[in-house]
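Removed: one protein chain of the complex. Kept in place: all other protein chains.
The letters A and B name the chains in turn, as written, and every chain counts its residues from 1.
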Amino acid sequence: MSETPLAPQDLGRLHLEPQYATARQQAETAAFGMWVFLATEVLFFGGMLFGYTYLRATFPEGFAEAARETHVIIGTINTVVLLTSSFTMAWAVHAAERDRRRATALLLAATALLGLLFLGLKGLEYYKEWEEGVVPGLNFHKDGPNAHVAAMFYYLYFMLTGVHGLHVTIGIGLVALMAVRAWRGGFSARYYTPVEVTGLYWHFVDLVWIFLYPLIYLAGRSGP
Amino acid sequence: MRSVDAGLGRPPRSLLLTWLALLGLVALTLGLAYAPLGRFSIVVALTIAAVKAGLVVTLFMKLFRGPVLARVAAGAGLFWLGILFSLAATDYLTRNDTATGNFSLPTGREESR
Partner (left out) sequence: MTTATFTGQSEEPAPGSQASYLTAEGFTLRSWLLTKDHKRIAILYTISITLFFFVGGAAATLIRFNLVTPPGLFQPDTYNRLFTMHGIVMVWFFLIPSIPTTLGNFLIPLMIGAKDLAFPRLNLLSWYLFVIAGVLGLIAIGAGGVDTGWTFYTPFSTMYSNGYVVLALAAVFVSGFSSILTGLNFIVSIHRLRAPGLTWYRLPVFCWSNYATALILVLATPILAITLALVAVERLLKVGIFDPALGGDPLLFQHLFWFYSHPAVYIMILPGFGVISEIVPCFARKPLFGYKFVVWSSIAIAGIGFFVWAHHMFVAGISLYAGLVFSLLSYIIAVPSAIKVFNWTATLHKGWISFDAPMLYALGFIGLFTIGGLTGLFVANLAFDVHATDTYFVVAHFHYIMVGGMVSAYFGGLHYWWPKITGRLYPEWWARIAAILIFFGFNLTFFPQFILGYLGMQRRYASYPPEFQIWNVLSSAGASILAVGYALPLFYLGWSLWRGQKAGPNPWAATGLEWRTPSPPPPHNFDVTPTVTRPPYQYRPDPEPQDV
């Protein structure tokens, strides 16, 4: 981006706030702010992953037994859905950079729809788990020597996927908002920072799932 | 105003390839999960996850093309998580007591039934 003088109507579009000298400084600052936020998110999920590590290391057999019963097919489809949404998101940013406003809007809409599909499948999975009686604390009907491990496993499963699902939900809202703004011509090659920053967030949600997938669905498939 | 594009156009090559590679890695990790690798199963699964994460971070999020600060922030998040895991390991790996007792009451709620 070069800092050529701007026409007044463009200046309004840049939403330049008084504390910034240039649009570029503002855009880079926004991206950096999002990266710092993502660092905090790493630790937010990290706390639960620490509990996961404790559980898996302390009770390997019971853990594998419980993890084997997760819905690997839904989990895998959801992984593909989320990775695809990340692809459309990256593509949307690419289009926004090149001032292709309708493409940006359509790709953002596709991203949001894939996010909704993810949530729908996740909901289906939760429903099945409710039916199976593996929701600890509310509807849990497992017996046997490792039932307490299964309870802890499913507790962490619901916490991890629940918090992740919350992030997906927020992400869908942000991406949809960006789609509407893009459709109305709110962005240009000079100003598309919100799309870029929303993209970073969306990719992060995908990154979390990339790790949750093997930790939840693939654990214990070939024995403890 | 500049030309308003009609359709989506073609996806950029690098993004398309990344996406295909990610899908390939999903298939690979799913297949390997059923291979009898014993305790290396988790290592393999997490390595593949790390590769996938690397692809997303590099090619979708363009972490290595932007300012250094973004890398520092991302690295700090991981490093601090590493502190938590490694220093807590000094306790967990050297503690010589194991969980014992009767855990047959998985939720604690059965007592009241």
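By our rule, contacts are C-beta pairs under 8 Å (C-beta built on N, C-alpha and C of every residue); 3 or more make two chains touch, one makes a residue touch a chain.
Keep in mind that this is a model prediction, so the values were computed, not measured.
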item	value
Sole residue of A:Phe50, A:Tyr126 or A:Trp183 that reaches the chain not shown, by the stated touch rule	A:Phe50
Residues in chain A touching the chain absent from view	17-21, 25, 28-29, 32-33, 36-37, 39-41, 43-48, 50-51, 54-55, 58-59, 136-138, 140, 148-149, 151-152, 155-156, 159, 163
Where the missing chain touches chain B, by residue	69, 76-77, 80, 83-84, 87-88, 90-91, 94-97, 99, 101, 103, 105-109
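Operating definition for what follows: only the chains that are shown with their structure count from here on.
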item	value
Whole-Å separation of chain centres (CA-atom averages), chain A against chain B	12
Interfacial residue positions of chain B with respect to chain A in the complex	2, 4-9, 11-12, 15-16, 18-19, 22-23, 26, 29-30, 33-38, 41-42, 45-46, 48-49, 52-53, 56-57, 59-61, 66-67, 69-70, 73-74, 76-78, 80-81, 84-85, 88, 92, 98-99, 103-107, 109
Touching residues (chain side chain A, partner chain B) in the complex	28, 31-32, 35-36, 38-43, 46-47, 49-50, 53-54, 57-59, 72, 76, 79-80, 83-84, 86-87, 89-91, 94-95, 99-103, 106-107, 136-137, 140, 142, 145, 147-151, 199-200, 203, 206-207, 210-211, 213-215, 218-219, 221-223
